[in-house]
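My structure is below; once you've seen it, I'll send some questions.
Taken from a larger complex, these chains appear in their original positions, while the remainder are omitted.
The letters A, B and C name the chains in turn, as written, and every chain counts its residues from 1.
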Amino acid sequence: MEDKYCYELKMKVRDYECDLQGIVNNANYQHYMEHTRHEFLLSTGVSFADLHNRGIDAVVARLNIAFKTPLKSGDEFVCKLRLKKEGIKFVFYQDIFRLPDMKCAIKAQVDTVCVVNGRLAESPELFAVLEKYISE
Amino acid sequence: MEDKYCYELKMKVRDYECDLQGIVNNANYQHYMEHTRHEFLLSTGVSFADLHNRGIDAVVARLNIAFKTPLKSGDEFVCKLRLKKEGIKFVFYQDIFRLPDMKCAIKAQVDTVCVVNGRLAESPELFAVLEKYISE
Amino acid sequence: MEDKYCYELKMKVRDYECDLQGIVNNANYQHYMEHTRHEFLLSTGVSFADLHNRGIDAVVARLNIAFKTPLKSGDEFVCKLRLKKEGIKFVFYQDIFRLPDMKCAIKAQVDTVCVVNGRLAESPELFAVLEKYISE
């Protein structure tokens, strides 16, 4: 399965992302995943900010995260991503692995949809760009 | 179902929580829910920080959020919560409603477990306090 | 001096704002102060988001914070504000006090300017609204 990842981004925990338990606060995993999706888009030539300025907003409709191993101060990690299309949704499977031991930190599924000028809609533009990354 | 909520907390969107789409960034809903859980705990006499200092960490094992209506600058909202026990897990059902129209912003399920001195475990102390809030 | 405060807002530390030192991460004081300024504006009938949508952006030009006493999990506090006009700048003096002992957490000076349609400018609209709050 893992060979189906179409994009990955390395990052490192920043201390301000850790909370009083000394581990990365859960909300930051959403940040890590969002940044990875946006960098993935950029790698295909699409800017999230530009999309927004042209009235196309990619938004998350549903999110499912399994937290496996907490990341800590100093940890490096890689956020991997693969993409499926289900009806109107682009579904991102995003898994984060701690480096260098590749222990799984989180496994997540992120269902996204497009809102074009305020209405739920297909974006042919996005589909044309992302089509080749969609796995079965 | 909604009559089973055992706790609610009113909050207001802060502008720094909004992103370049002009709506609350998704990760902040985790913040809202975490803060509501911790205030709920406090209302029962339990402090998340004190628990941590005594070696008891409540951690999120799984999170499932359905995003319904985005909150925006100036919006007030109420975060409601009910609690179930499933095996070793405390499962929080947390729904956020925009005020005053009570439009649903998100519906979420947050599975939490206790880590006592580094190991997954039941916390009799937490159970004793939370037992009366558990719905069937 | 303190009698010159023209606005105050009570808040409570949220646990996700604390970092691995167990105290509120410094950056959050900027959040607290920004939220207080925006609520102050709202109390005068002015919305920061609306201003932005009409091409008027209030931006911070300079910030000076003295950190006195760190806030911790569970602390409640009040963020007080007074306002001066210096040339083109609106200067906010913002002090945060822990409740209930009123111990000073931070003292800050926040110099703000208006950017109208991308250029530094006076905003007669803002001045008309804020004039009565300006202290000598």
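We adopt the following convention: contacts are C-beta pairs under 8 Å (C-beta built on N, C-alpha and C of every residue); 3 or more make two chains touch, one makes a residue touch a chain.
As the structure is a computational prediction, the values presented were derived from the model and not from experiment.
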item: Oligomeric state of the whole complex, in copies, if 3 are shown; value: 4
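Definition applied: only the chains that are shown with their structure count from here on.
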item: Per-chain Cα centre nearest the global Cα centre, belonging to chain; value: B
item: Chain pair with the most C-beta contacts; value: A-B
item: Between chain C and chain B, distance of the C-alpha-averaged centres to the nearest whole Å; value: 28
item: Distance between the centres, which are taken as Cα means, of chain B and chain A, whole angstrom; value: 23
item: Centre-of-Cα separation between chain C and chain A, whole angstrom; value: 34
item: Touching two or more other chains - residue numbers and ranges from chain B; value: 31, 34, 49
item: Touching residues on chain B, where the partner in the complex is chain C; value: 14-16, 18, 22, 31, 34-35, 38, 42, 47-49, 72-74
item: Touching residues (chain side chain B, partner chain A) in the complex; value: 20-21, 25-28, 30-31, 34, 49, 52, 57, 59-67, 70
item: Complex contacts: residues of chain C adjacent to chain A; value: 15-16, 18-20, 22, 25, 27, 73
